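One protein chain omitted, others in place.
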Amino acid sequence: MARMSLFRGLVAGCVFAVWGVAAHAETHSFEMTIEDAEITLVGSQTFHTFAFDGQVPGPLLHVKEGDDLEVHVTNFTTLPHTVHWHGMFQKDTWQSDGVPDTTQKAIAPGETYTYRFKASPAGTMWYHCHVNVNEHVSMRGMWGPFVVDPAVESDLEKSVTKDFILMFSSWASAWAHKPGEGGVPGDTFDYFTINGKSFPETQPMRVREGDVVRMRLLGVGDSLHSIHLHGHTFDVVRKDGHLLPQPYKADTLLLGPGERYDIIFEANNPGRWMVHDHIDMHTVNGNKPHGGIMSVVEYEEVGIDDDFYIWKDKEFQEDFYYENALTKPHGLHHAETFRGEPVE
Amino acid sequence: MARMSLFRGLVAGCVFAVWGVAAHAETHSFEMTIEDAEITLVGSQTFHTFAFDGQVPGPLLHVKEGDDLEVHVTNFTTLPHTVHWHGMFQKDTWQSDGVPDTTQKAIAPGETYTYRFKASPAGTMWYHCHVNVNEHVSMRGMWGPFVVDPAVESDLEKSVTKDFILMFSSWASAWAHKPGEGGVPGDTFDYFTINGKSFPETQPMRVREGDVVRMRLLGVGDSLHSIHLHGHTFDVVRKDGHLLPQPYKADTLLLGPGERYDIIFEANNPGRWMVHDHIDMHTVNGNKPHGGIMSVVEYEEVGIDDDFYIWKDKEFQEDFYYENALTKPHGLHHAETFRGEPVE
Partner (left out) sequence: MARMSLFRGLVAGCVFAVWGVAAHAETHSFEMTIEDAEITLVGSQTFHTFAFDGQVPGPLLHVKEGDDLEVHVTNFTTLPHTVHWHGMFQKDTWQSDGVPDTTQKAIAPGETYTYRFKASPAGTMWYHCHVNVNEHVSMRGMWGPFVVDPAVESDLEKSVTKDFILMFSSWASAWAHKPGEGGVPGDTFDYFTINGKSFPETQPMRVREGDVVRMRLLGVGDSLHSIHLHGHTFDVVRKDGHLLPQPYKADTLLLGPGERYDIIFEANNPGRWMVHDHIDMHTVNGNKPHGGIMSVVEYEEVGIDDDFYIWKDKEFQEDFYYENALTKPHGLHHAETFRGEPVE
């Protein structure tokens, strides 16, 4: 595994300007791997994944509209894979669309394939494998966030002070340690995660009064999710990366696999507010309630000291929602918290 | 049980004005109980519920925007519960948001908890338990309608002459008489209800030509519903209580758990028109078809006399859709038709 870490270390953050393409367009060159890795959803429930750069979700790919990307993907697993850059036009580069047997041959174990394309259109996108999606995407964690900053933002977007990414997925524990199998009709999904973790091992989203908060909601697994935010009404601003002609207000949003919504709300109501899936079955771990897709928006103003608060002693982990990574310079940003254990 | 009935009787309708708060804001003080109660979904299919004031759905809570509410909730069951007032901002009252271990300790058996909050924002809301939602909300009937009249209505809303509330849910009969269990991955939902009843034990919605009809659709259980109205196009007017920037037209509407839609249509087409879930499986009772989530909009002009009409001899029960309760003065309105049998 040292080999792969080295591999990643050597190439991280390779960014350089390209003259003559567009005023401010940059060219980014990245290396990514696909690795067998065991992650822990919650408690003792581990899962064998095929992990981008060894982590689930994969690293944040963050660029701006019009940038040129070159991504060399090396498959260190024993099964074929591809990468589909969900939402990208792939104008003049359809061979980089990542569909096996349609736009390319799948990347065989040990091989590298290079994807080259322009980051367009802008918005909240994602990348994922396109081989046997019923297993690889649904249950092997083969997805990561891909944010393309728009050349033009709405005024509401310009006002955002806190930015969170939430990727929702579901897992059938029967297949946890049977890579290459599963994701078939009759499966029982019994674990449900935000960014690969189930409550109470998810993290709070910390805000303070006056913040303008964006949540980027992504349906990346095989289940639907009906996401409810307590104590606030949010504006639904973008669908699949694209500005809606007019935002609309809601407190609960139904999200299908592959869909993305950007929602924005003003943090004007100090308190401790649940964010959770209102598909009630998605708030269990196995068959034990108060788990799955649940988190809390914590206002700094109210603190976490109440005796009754389940997270009063919680060890807070920054960047669980990529909130720090999103503020860094454009690039491919890894997170130790999402890294799995290598599987030989 | 006499004790609880008396309890409810003593405190019903306690409404009084409060000076100095806002021009017309009222303060309402209510008592609610949570009781073990057995309801009948259809035929001989009974279900053990934890029922607000002994009924499923719970009583209609109907106030106007800006009113101040005080609700004393007493738990007469043997399990802990809370009440979450879904959609409320709970501005300055986050401890009344009803989330166990986050905003309060759950209400232990025999105890009372008082929720105090301002009714804001306006719209079609609901209340429900927030303990073990996978069982309590999904399958123990712990939900009721909560309508907050807006200070300002749209012109279309002002024209409404008939107002119906439809709460959709689903039930796994395997757990019918195992309170404290169920609502776990692998469950088979096999009963489907509007306001706690399956066809043919639902009720028609009676209208006449010229009516302007609002249906308030609420997804309160754990399934999705794709609600289709025959013979009319409806305007989708509000989502989760909030006016859409522009209404849009549809004849079928997909509804996720926790979501609410207000739809309005002009009753301009005398006939007998189905309203049903287009998820076909939701129109069975157990494994017998022509059941579940089905009802009929009956125009007075066409009557019910046709020999082939399944409901020609139906005993009509008013207020099954809270249509009368909604016209009463603001308050907490009970309905005998929804009351279950006490369970010792």
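Observations on the structure shown:
Should a chain be cited, it is by its letter among A and B, assigned in written order, with residues numbered from 1 in that chain.
We take it that a residue touches a chain if its C-beta (ideal position, glycine included) is under 8 Å from a C-beta of that chain, and two chains touch if they have at least 3 such contacts.
As the structure is a prediction and not an experimental result, all values here were calculated from the model.
Only one residue in the set B:218, B:284 or B:325 touches the chain that does not appear here, and it is B:284. Considering the complete assembly, chain A touches the hidden chain via residues 84, 86-91, 94, 97, 99, 101-105, 121, 130, 132-135, 137-138, 183-187, 219, 222, 224, 239-246, 254-260. Touching residues on chain B toward the chain that is not drawn are 188-190, 224, 226, 228, 230-233, 246-254, 269-274, 278-281, 283-284, 286-287, 289-290, 296, 302, 308-311.
By definition in this document, only the chains that are shown with their structure count from here on.
Look at where the CA atoms of chain A average out and do the same for chain B: the two points lie 35 Å apart.
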